[in-house]
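What follows is one structure encoded as structure tokens, with my remarks underneath.
Apart from one protein chain that is not included, each protein chain of the complex appears where it belongs.
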Amino acid sequence: MNGDKLKIALYWGAACGGCDVAVLDTDEFVLELAAEADILFWPIAVDGKYEDIRALPDGALDATLFSGAVRNAENEDVAHLLREKSQVLIALGSCSAFGGIPGLANAVTREEILERVYLDNPSIELGNRTVPRTRVPVNGTELELPAFYPRVWRLSDVVDVDYLVPGCPPAPERVQEVLAALVSGTLPPRGAVVGAAEKALCEECRRRKADKRVARFVRPWEIVPDPESCLLEQGLPCAGPATRGGCGARCPDINQACRGCYGPPPGVQDQGATLVGAWASVIEAKTVEEAETAFAGLPDVLGIAHRFTLPASLLQRSCR
Amino acid sequence: MSRPPLPRIGVFVCNCGTNIARTVDCEEIACAAMEWPGVVVARAYKYMCSDPGQEMIAEEVREKRLDRVVVAACSPRMHEPTFRRALASSGLNPYLLEMANIREQCSWVHDDPRAATDKALALARAAVARVVRHEPLEKRFVPMNPATLVLGGGIAGMTAALQLADAGQPVTIVERADRLGGNVARIDLTAPHLDSARELLLGRLARVSMHPMISVLLRAELEQLEGYQGNFTADVAVEGASRRLEIGSVVVCTGYKEFDAARVEGLGYGRLPDVITSFELELMLKRGRIEMADGRTPRTVALVHCVGSRSEEYHGYCSRVCCMTALKYGHEVKSALPGAAVVDLYIDMHAFGKGCEDFYRKTAEIKTLFLMYGKNAPPVIRPAGPKDDCNLLITLDEKLSGEEIEVPADLVVLMVGMEPREDAGRVAQLVNISRDKDGWFIESHPKLDPVATTTDGIYIAGACQSPKDIPDSVAQARAAAARILAKVAKGKIEVDAIFAEVDAARCSGCRICGTMCPYGAIEYDEEQKSSRVVEASCKACGCCAAACPSLAVRARHFTDEQIFAQIEGVL
Partner (left out) sequence: MAFEPRIVGFLCNWCSYTGADLAGTSRIKYPPNVRVIRTMCSARIRPSFVLKALAEGADGVLICGCHPGDCHYSEGNYKTLRRQVLLKRLVAGYGIEPERVRLEWVSASEGQRFAEVVADMTERIRRLGPSRVEMLPSTRRAG
């Protein structure tokens, strides 16, 4: 092992693996990275065990890219472990940065999830009442599963995080920029959001924008959007106005409304509430009934407005 | 991030005699406030708004080098100006004050001293949390262009133009038609004094056309208006060519059009040649001969009121001039055709103007037959048969007698009401003013500010605001001119220190704020791809700031940080 080489790790918590694929999507660059840095741990691509990491002295890793949210005890344990062993901890992707898609589970309780997945699901074998438990006695010994938490946490809720790289997944070219900056030691001061823009997505969206008046919101399948004009003006609940740019407006470019994966723009605390404020500002209703009609195309407001940021919301679920 | 230096806050709690102190423990608040971050002095006093009270505040500001002040007292709507002056007198920017309303919204409405004191504590704590985030603000000034654009050259437009021009200020009248005079030019005599409308107009027309400060653009239309009060740019199309005008104010005097009587089927207008409108009778009167379609002289002339007005089906409002105009026709018919009978079919006689009740009485004296019909039950007019000794028959439910009766007539005059012009919507959009449910332009305040609109620098006068007679139109026109002259006299316009502003470094150009502003104060810069607020047009409602998804729009003195701090403070 070359002592001058950077030592890095990549890990996934509650994640789909898309962020790992985004790293691989940097194509040849990932080979250059491997030349510049020893990847000591990367469950999806490199053989390695938790024991190997535990054996390292504290701070032995120059950097860890942690994708995925914290959903269970294993996610949290590894987050603590990697924090101890890493000089720089980067939350890679929206799950790690804001809770992401797994974070939508915070709209319901742990009990509701277990019930729906293991008991009420139509595909469950009749009579099967198996629900996973943290500890199960089997043949005189006890098997242990990581505890399933009552809610999803962001990485920064359980450990100190140095950088956030938003995106679901982050655009490969931005991942490459961040990794290159890491290798060359040119990352900005800690605490920054990196691999993203400093303004909302509309800044880089190429569509023609006018003052906004929307008769009603539509479901994506209801219309074939005009490719030139603003999608929000066409009634699609585009999250772009309250979403940090940096992705290059990939979704609007293929006639899809922005889903908000880069999280809120700088300074905005609550992406969902901000989107609600913005979306409700463009309709023309003058009565509750007219407003309800105009919003019929937004059936699950919490889920649409907080698609990637529910665990980061100002407000969390009611306990009852 | 560098931490700002700790603030030095003074908290002053007013007993308001016993008005506050009877229910709220003011000493307790002062004691508690000393423990709050940033508070260096906290005092209760019997009358904070009194001279000694204000002097106490000013003294503490100077001695303790306070840079923020909280006054827990009455409503800020009551004494905020007073305490702002107290700050200013001690050299502190007046906007570094925050008030906690512990009288109107606390001591006067709650009986339980403990609960009232707790609430007062929360309000004071919130005020302290908020004032930490206050910034010194300065008023600004923008120049006032003395030139005025008058839209419409009717009686209101000409009056406004003359008043402004006589005061030495330049005016441009933009008139769509090929002559000035508007609807007044279409009438013969005026009610109730039976003066000639022509006489009223001629003098004015001559003065307008000769006046060195007035330029008149005929066959002209406003195409675009940009800018803000004191500083508008208008594009006017004159006979196909476009002309650009720099102006400071706009007076909209676009008038009305008459109701289309053919819409009321049963009256037969358009089908029966001897059913005519009031304006068609005016034409006959001006020509000097009242006659039927076949040239015969009518023996009975019937006048039908409220055609299109005060009805569920057409317009709900009263058109205000028709009752007196109908009485006027009674006089004119009697004087032109002394032998003719006049029948007046009305719903209610509205004779509210000066001299109008006398006029009504005089008309009754000349033997006009008054018949009353019900709202939403207009008379029905049909041709008379060969045996009838008349041209037309009018059927109505006569309310005074309670009977359905038939009235013979040779000529029927329909008193058509006023309605907004077809292009009123476009005009409203061009100058950014609103219209009411009937389509009339809306004034800033129906009683206290009847000629200004919600957009500063845009005024309305005459019947475009609602049906009105000549005296009211003239009064409005003069009032609008006076409002403009007052601003011209000042030479500049004071812009309140509280307005919204856009941080271009945050603005993504999404343009959600664009439709929020009722005053058109938000402009989009195509080159910078960002929005900006025209300070002089902004009235600080803050709805753009609430809509902005990038927190780029900042509502000065009502910023997110200030309100968030207040929320934490009250809880």
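To keep things simple, chains are lettered A and B as they appear, and every chain counts its residues starting from 1.
Assume a residue touches a chain if its C-beta (ideal position, glycine included) is under 8 Å from a C-beta of that chain, and two chains touch if they have at least 3 such contacts.
These numbers were taken from a predicted model, which means no experiment stands behind them.
Chemist: Can you tell me which of B:56, B:237, B:504 or B:543 touches the chain that was removed from the display?
Modeler: Only one listed residue reaches the unshown chain, and that is B:543.
Chemist: Per the definition of touch given earlier, which of B:8, B:110, B:176 or B:257 contacts the omitted chain?
Modeler: B:110
Chemist: Given the contact definition stated above, which residue among B:50, B:196 or B:434 touches the chain not shown here?
Modeler: Once the missing chain is taken into account, the touching residue is B:434.
Chemist: One chain isn't shown here. Among B:76, B:94, B:298 or B:514, which residue touches it?
Modeler: Residue touching the chain left out of view: B:76.
Chemist: In the complete complex, which positions of chain B touch the hidden chain?
Modeler: Chain B touches the chain not shown through residues 75-78, 101, 103-106, 108-112, 115-116, 118-119, 122-123, 126, 434, 454, 498, 516, 518, 539-543, 545-547, 555, 558, 560, 563-564, 566-568, 570-571.
Chemist: Could I get the residues of chain A that touch the absent chain, sorted low to high?
Modeler: Residues touching the hidden chain, for chain A, are 107, 151, 153-154, 157-158, 269-270, 272-274, 276-277, 279-281, 283, 285-288, 291-292, 294-295, 298, 300-303, 305, 311-320.
Assume only the chains that are shown with their structure count from here on.
Chemist: How many angstrom lie between the CA centroids of chain A and chain B, rounded to a whole number?
Modeler: One centre to the other, that is 51 Å.
Chemist: Once bound in the complex, which stretches of chain B touch chain A?
Modeler: Those residues of chain B that touch chain A are 505-512, 514-516, 524, 529, 543, 546-551.
Chemist: For a test of understanding, state which residues of chain A touch chain B in their complex under the given definition.
Modeler: For this pair, the touching residues of chain A are 198-203, 209-213, 230, 232, 240-242, 245, 265-268, 274-275, 277-278, 281-282.
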